[in-house]
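The following block contains the structure, expressed as structure tokens.
Apart from one protein chain that is not included, each protein chain of the complex appears where it belongs.
All chains are identified by letter, namely A and B, in their written order; residue positions are counted from 1 within each chain.
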Amino acid sequence: MLTLILKRILMALPVLFLVATLSFCLIRVVPGGPFDADKNLPDEIVANLKAKYNLDKPLPEQYVLYMQRLGRGDLGVSYKYVSRTVNDILLDAFPVSLVLGGLALALAVLVGVPLGAVAALGRGRWQDTLAMFLSTFGISVPGFVIGALFIYIFGIQLRILPVGLWESPWHMILPAITLAFSPAAYLARLTRASALEIVQKDWVRTAQAKGLSGSATVLKHIMRNSLVPVITVLGPLTAILITGSFVVEYIYAIPGMGRFFITAVMNRDYDLILGTTLIFAVLLIMANTFVDIAYQILDPRMRISD
Amino acid sequence: MASQGSFKYVAGRLAKIPQAVLALTLIGLICLVAIASALQLPLSPYAYDQTSTLYLAGPSAQHWMGTDELGRDLCARVIYGAQLSIAIGLTTAGVAFVIGTVYGAIAGYCGGKIDTLMMRGVDLAYSLPDLLVMILIGVLIGRGTFGILLALGLVSWMGTARLTRAQFLQLKNEEFVEAARAQGQDHLSIIWKHLFPNALGPIIVALTFTVPSAILSESTLSFIGLGLSPPACSWGTLASDGWRSLRAHPHLIFFPSLFIFATVLSFNFLGDGLRDALDPRTRLSKLK
Partner (left out) sequence: MLTGCGQGRARYTPDTLRVNIGNEPPGLDWHTATDSTSFDVVSNIMVGLTQYTPDVKCKPSCAKSWDISPDGRTYTFHLRDDVKWSDGKPVTAYDFEYAWTRLLSPETAASYAFFLYDVENAKEWNAGKLRDAARLGIKAVDAQTFKVTLKKPAAYFIYLTAFCASFPMRRDVVQKYGNRWTEAGNMVTNGPFTLQKWQHEYKIELAANPNFFEGAPGVKLIRMFMVPEQSTAFALYENDELDFIDNRSFATPDVERYRESPEYKNFPLLRESYLAFNVKKKPFDNVLVRRAFAMAIDKNVFPKILRRGERPADSFIPPALAGSAKDSGMPFDPDLAKRVLAQAGYKTGAEVPAIDLLYPNREDVRLIVEATQDQLKRNLGVRVNLVNQEWKVYLATVRKDAPPLFRNSWGADFPDPETFMNLFTSYNGNNDTKWSSPAYDALIETAETERDPVKRADMYRRADRIMCREACAIVPAFLATQNIMVKPWVKGIAMNPLDLQFFKTVTVK
């Protein structure tokens, strides 16, 4: 077990290294530097600014400096937020995104999985159709449209929920639901598909034939084995949550990392872009590693012989 | 096995699934509209970029879907948008198909170290969130059809690659492949003539799901401001432009979103249907 975890972590490191390098190259190649402000700056000032941020050194040297800094855990300095380091900024933003993402993930699992199971159990009947319609709706509409609908219904017409900002637990409700909508639908479809597969397998029918029928037992078997494929997709699910958070955080004015990333790209704030990209990459890699490990625990038949 | 995957067989099974048939019909209709629009057939009395002084009017007899901030007829723009959105969806699927299958085929067929290395590459591609890559590319190449297609294609190929590789890994040890090898056929023709056609089924299903995903991603890109340049208008551009007017002029977001929804829904149903049709274990009588 421990070896597996360590191995996965070791495999993740070169990936991270490549991600950092790729992002560095991409950002530097993009036209438009960080100091193209509203009024044109006289040359002396631009030169001063560039020297201050090491932008006047040749690219390979900048790269080496950057990698060294990364090794120390220093993610650099923001050009736009002049008195703050990237570490500071992300330390503030990360917990917010974590809470939002965590809530959304919990909602998605708590709603999506049972919905899919219900659909599978009642396949062909109205539960199936309704559940499948809802879930297909969920993955067929862009996130910002869903957000708009929720704001309109709950915030403006009914006036029971706040439509933006992050001041109290009440403020978390609408954003979390908006973010959870697509993943919940996706999970519902997935759970239904894998549950159906299990149900049609021989050993379930054997169990039923042996008299172990009755929804409880079948359900238990189905749930346990359906969870395996569902856990497999926790990786891509995390990815969906991360990208969904860009839009949700923007719409609801939530101070999370997604919002920072978009603003940083618009501002060509190099280090902030790289810092956020790396954090996201780390998150995804962690999610995938976790999935590998959980996979092993849940289904002994699938132990990877490494 | 070969006969079970044949086109007639699959089509026959597909025809038994009502949602899939409906979906296919709808997609067909939309594609017709898209093609007609591309051929510049006069589907609407207005041009998509024709401005007037009737700003922000609601739906009426004269303008079925109302007008936008510059007085352009929304219906004409939605029709034009069909062309763009469908093209974006299908092209992305095409790019994903080409890159993904070639990549996955090589990995699956070679196996061993090459396979491990290539799958690490896929892992690398997976560890960057989609939208992040798309934004970076959008900013790098600039707005415009090529940039968007490249961005969308680059985030869509991994699923196809994994699927192709899994299929190849499984299929290459089948008897008919051994037989072909015994006959002295070389690698390329084995891949092309034997492995590929049999792997095709699940790949097509996966691609059917790539199309709606691309359409949705494109609309999110537009929302962030990295979509197509005006006056070009895909449904995604129209929907995200209309977002700001939700309260005052809901028709601006309603109609494009409706079309996105219908198209994406149809492709999803079609994909579901195809998957069920292709899977020999699914008993169709149970599918209602």
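Heads up, the rule we're going with is that a residue touches a chain if its C-beta (ideal position, glycine included) is under 8 Å from a C-beta of that chain, and two chains touch if they have at least 3 such contacts.
These numbers come from a predicted model, not from an experiment.
Asks: Could you tell which one of A:K7, A:R84, A:R125 or A:K220 touches the chain left off the display?
Replies: Checking the options A:K7, A:R84, A:R125 or A:K220, the one contacting the hidden chain is A:R84.
Asks: Among B:A15, B:L70 or B:A180, which one touches the chain that has been omitted from the display?
Replies: B:L70
Asks: What chain B residues would touch the chain not displayed?
Replies: Per the touch rule, chain B residues meeting the hidden chain are 49, 51, 53, 55-56, 69-70, 139, 142-143, 225, 229-231, 243-249.
Asks: Footprint of the hidden chain on chain A, which residues?
Replies: Within chain A, the residues that touch the unshown chain are 30-42, 44-45, 48-49, 52, 80-84, 89, 92-93, 151, 155-156, 158-168, 170-171, 250-253, 255, 259-260, 263, 266-268.
As a working rule, only the chains that are shown with their structure count from here on.
Asks: When the centre of a chain is set as the mean of its C-alpha atoms, what distance in Å lies between chain A and chain B?
Replies: Here chain A and chain B have centroids separated by 22 Å.
Asks: State the interface residues of chain A toward chain B in the complex, per the touch definition above.
Replies: 11, 15, 18-19, 23, 26-27, 29-30, 123-124, 128-129, 136-137, 139-145, 148, 152, 156, 200, 235-236, 239, 242-243, 246-247, 250, 261-262, 265, 273, 277, 280-281, 284-285, 288
Asks: Show which residues of chain B lie in contact with chain A when the two form their complex.
Replies: Answer in residue numbers: 120, 123-124, 126-132, 135-136, 139-140, 212, 216, 219-220, 223-224, 236, 239-240, 243, 246-247, 253, 257, 260-261, 264-265, 268-269, 281, 286-288.
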